[in-house]
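As you look at this complex, bear in mind that one protein chain is not there, while each of the others sits in place.
Let's look at subunit A:
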Amino acid sequence: MEQSTRWWRTTAFRVTLLHLLLTLLGTAALSGVAWWATTGFALRQLAQEVDRDSGVLAQAARLGGVRSLAVSIEARLGADRSGTQYYLLAAPDGERLAGNLASAPRAPGWATLRLEGLKEAESPELLALGTPLPGGGFLIVARDVGPVRQLESLLLGAAGWVGGGAMLLGLMGGLLMGRGVTRRAAAMDAALARVEAGEIAHRLPVRTGGDEFDRLARRINAALDRVQGLMQTLRQVTDDIAHDLRTPLTRLRGRLETALRAPDDAGWRAATEAALQDCESLLEIFAALLRIAQVESGARQAGFAPLDLSALAATVAEVYAPAAEERGQRLETAIAPGITAHGDRELLTQALANLLENAVKHGREGGRIRLALTPDPSLVVEDDGEGIPPDQREAVLRRFHRLDAARSRPGAGLGLALVAAVAELHGARLTLGDARPGLRVELALPAPSRPAPGGP
């Protein structure tokens, strides 16, 4: 068995990898949304507050002058407990009039400032808005972004934990799933390896669940059943040939030896003719065996066509009527008209001929034979001979099987085997029953699924 498959080429690994990748993507997307919804929102809130404060103070400056603005700023700073508000009010000459910012660029609009050395451990980051005042003054309102940054790092940490956890879970899930796939594939692989090694009867494990693996296993098992059946047929044929051709071959050999020892031309001629006759019956057995094997292989199904079953039955009855009469038998027919079927005309003809032949041969001399075709459609042949005991009815369908009582009559025991094979090929049910007295054989063909073209 080939074991060269590397671990990274296994389905399990690929499934795990894909699972992980998807987990990571999901976590990243989720974190992005969370960031936008929280930190982004907080920053926007902050900017709004700065903007509003600037507006109020600028309004105060316009109404009450720069001095009153300075008082307002000092009052705000005095009330700020959190220490996150920053202001700078500069005179037109640049002198600081109020506020807790030492200096700042005199640039109107938004800016990000960094304070240095104001608090020891950190240098706060400020979001600042510069507004020029009427009369040449300049106002800067700023807020510490620190709390937002704290929230941000908190979120990042959380995202890290969640992502890590998801990854771990994904890895575990992927491994579990992969391991399941690997284990079941390995079980199927091992089972098939045993079949390959010659244990043709071994089958793949099938759980009751019925997932795609079970369906696959069931399908493979069904294919193996079929192969095994065909192999058994083949073995059966080989065995049959080996065992049952030995007798006629021995007889042939005897005849030829007799011919060699024959004292005169007449004796030599008679023995040779007898040997030829033996050859002929051997060839007939071969032909019958080959035909049964061919029918059993199922290849003939390709040639199935609609056929007139009534006409077929009438022809076969007509062929055998004189032969039956010769044995004093009366051949009665009850053939329903216009019955069609889908199948192989030649094989069905031969199957029915074999049944009638048996009836003529094994039926009572001077008795009655009945051939019926019912609209099911079903072919029935009855005779009033000795019949077949119930415990033998299955065995007579096998090749070369002959009832003890029939051994004295000519035949090789292949007729019913062919009928059985033809029945199987057509999906027909072959039943051997009791005609009280005699044998009743019924060949029930599957009902035609569609009406014949042109039919009602």
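In this section, a residue touches a chain if its C-beta (ideal position, glycine included) is under 8 Å from a C-beta of that chain, and two chains touch if they have at least 3 such contacts; residues count from 1.
What we mean here is this: contacts and distances are computed from a predicted model.
UniProt records the chain missing from this view under the protein name "Two-component system, OmpR family, response regulator", selected from "Leu/Ile/Val-binding protein", "RsbT co-antagonist protein RsbR", "Heme exporter protein B" or "Two-component system, OmpR family, response regulator". Note that of A:T10, A:T131, A:T349 or A:T431, the residue touching the chain absent from this view is A:T349. Annotation: of A:E95, A:E326 or A:E365, A:E326 touches the absent chain (contact as defined above). Per the touch definition above, the residue from A:L249, A:A287 or A:A447 contacting the chain not shown is A:A287.
For the chain missing from the display, the contacting residue among A:R300, A:R399 or A:H426 is A:R300, taking the whole complex into account.
Residues 279-280, 283-284, 287, 290-291, 294, 299-300, 303, 315, 318-320, 322-323, 325-326, 344, 346-347, 349-350, 353, 357, 360-361, 410-411, 415 are the ones on subunit A that touch the missing chain.
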